[in-house]
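Take a look at this one; I'll ask things after.
Note that this complex is displayed minus one protein chain, with the remaining chains in position.
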Amino acid sequence: MNPFVYSRAADAQQAVAGIAGQTNSKLLGGGTNLVDLMKMGVETPSQLVDINRLPLTQIEELPSGKGVRVGALVRNSDMAEHPLITSRYPVLSQAVLAGASPQLRNLATTGGNLLQRTRCYYFYDPAFPACNKRKPGSGCGAREGFNRIHAILGQSDQCIATHPSDMCVAMAALDAVVRVQGPNGEREIAFADFHRLPGNTPDRDTNLARDELITAVDLPAIPFATRSYYLKIRDRASYAFALVSVAALLDLDGGQIRSARIALGGVAHKPWRALKAEKQLAGKKPDGDAFRSAAEAELADAKGYKYNSFKIEMAKRAIVRALTTVAAIS
Amino acid sequence: MAVADIAVQPPVAQPISRVEGKFKVTGVAKYAAEFTRPDLVYGQLIQSAIANGRVVSMDTSAAKSAPGIIGILTRENAPRFKPYPDQLTKKGGPGESRVPLQDDEIHWVGQHLGVVHPDGVRQQHRRQLSTRYTAQSEPR
Partner (left out) sequence: MTSEFDLWTENDVPSGQIGKTLIFTRTSRRRFLVQVTAAIAAFTLGPRFLALAQAAAAGATKTADLSTHDAVNVRLKINGKDYAIDQLDPRVTVLDLLRERLHLTGSKKGCDHGQCGACTVLINGRRVNSCLTLAVVNDGAEITTIEGLANGKQLHPMQAAFIKHDGFQCGYCTPGQICSAVALVKEGHAKDDAQIREWMSGNICRCGAYTNILAAIKEARDQSGAAVKG
């Protein structure tokens, strides 16, 4: 780990001031990803601003029934078991509990989970020369290499990495809103706009500015979110990243789907909202044929590589299974 | 009592009260890394970043001149070790045939090319020590 200078912020303004104008300062929350990346030599900040004392640890109802606000420093374990989350957004609770381990969830924060970086093997090994995310222009080792955990949707020639978070997949399905604070004040970032596709700039994971602090995530009120489910498919029964995961919600009216929300994990550089599938499901009966047909539509443009083409069929079946499970929730 | 009447326990899968059990569950039992001695020297590894090839040169002057460094071991100054016994290293045998730090060959990523020995755990500085090496990578 490279030597760094340590600072501790008492409030959001101090935190933002601490990183404003700096090119190599980072905010430190739970550290479960950042400290790991620093040990690997992938992240090498010269200054860390500790934000663990910031008063951003509340989960509270928004006024006028607008939903629930989750502070950026709420620990994943606390969020997953908070009554407001378990009762109103079970898919989010399930997603968080599907990730990492209890020890990691006790340290990991909402904000940090949003910002966690890919676990691509080539990204994680600084001795490996070709990684456009670490070193723009150096190439992509995964495309012709071992790419089992890599993307099948939304990738570019420069990068086929996937976003590893479970929490983010559920938040994508819920159309959460990320609240941030910078030197010029506060702003909101729609969840679909928070994480980026790799394009020509794989070195940039998100649209958060370098000098911005995440303060909270707002979960909009979604009455039908109680009919939701998170399905995670992985090599082990627990404590492994997703090969493919699905966050699904169904708004059912009698025997018909009024609307569906589907997000996929493990398949792209960002949580993947399955908008084509959602559109196709509106007005349909919630049966296997409709689910499969919608899944086919969503994965029609999927492209696999030598070691991950299985994800295409797996994603289709995962969508079907998740929707079947959700439809059966009374 | 006839021999057949005596119940015989199978030799495996029996619960055994371990003599070291109490030490293990209290954190008292010591493992390899937990033994220290006053003259213990630590080594920091210099590892290959390429998978197959040869070391062309190593420049350890920057590391050597940093304060608090006892020494640096590379293929140039490592003692010559005897080779491993034949019965271990012959084809099909169980042993590693390569003795470390004896030649310029690189066979895997992470292979040890050298060891830097700082002056024990008590460091008075946090500067980065740099060891530059040039390697030629070759296809297998």
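Chains here go by letter, A and B, matching the order in which they are written, and residues are numbered from 1 within each.
Everything below uses one rule, namely that a residue touches a chain if its C-beta (ideal position, glycine included) is under 8 Å from a C-beta of that chain, and two chains touch if they have at least 3 such contacts.
Because the structure is a prediction, the values reported are computed rather than measured.
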{"item": "Candidate in contact with the missing chain, chosen from A:Q47, A:T86 or A:T201", "value": "A:Q47"}
{"item": "Touch residues of chain A, complete complex, unshown partner", "value": "1-11, 13-14, 17-18, 28, 30-32, 35-36, 39, 47-50, 52, 77, 100-104, 106-107, 129, 237-239"}
{"item": "Interface with the undisplayed chain - residues on chain B", "value": "15-18, 20-31, 33-34, 42, 44-47, 49-50, 56, 63, 116, 118, 121-137"}
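In this section, only the chains that are shown with their structure count from here on.
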{"item": "Where chain A and chain B are represented by their mean Cα positions, the distance between them in whole Å", "value": "39"}
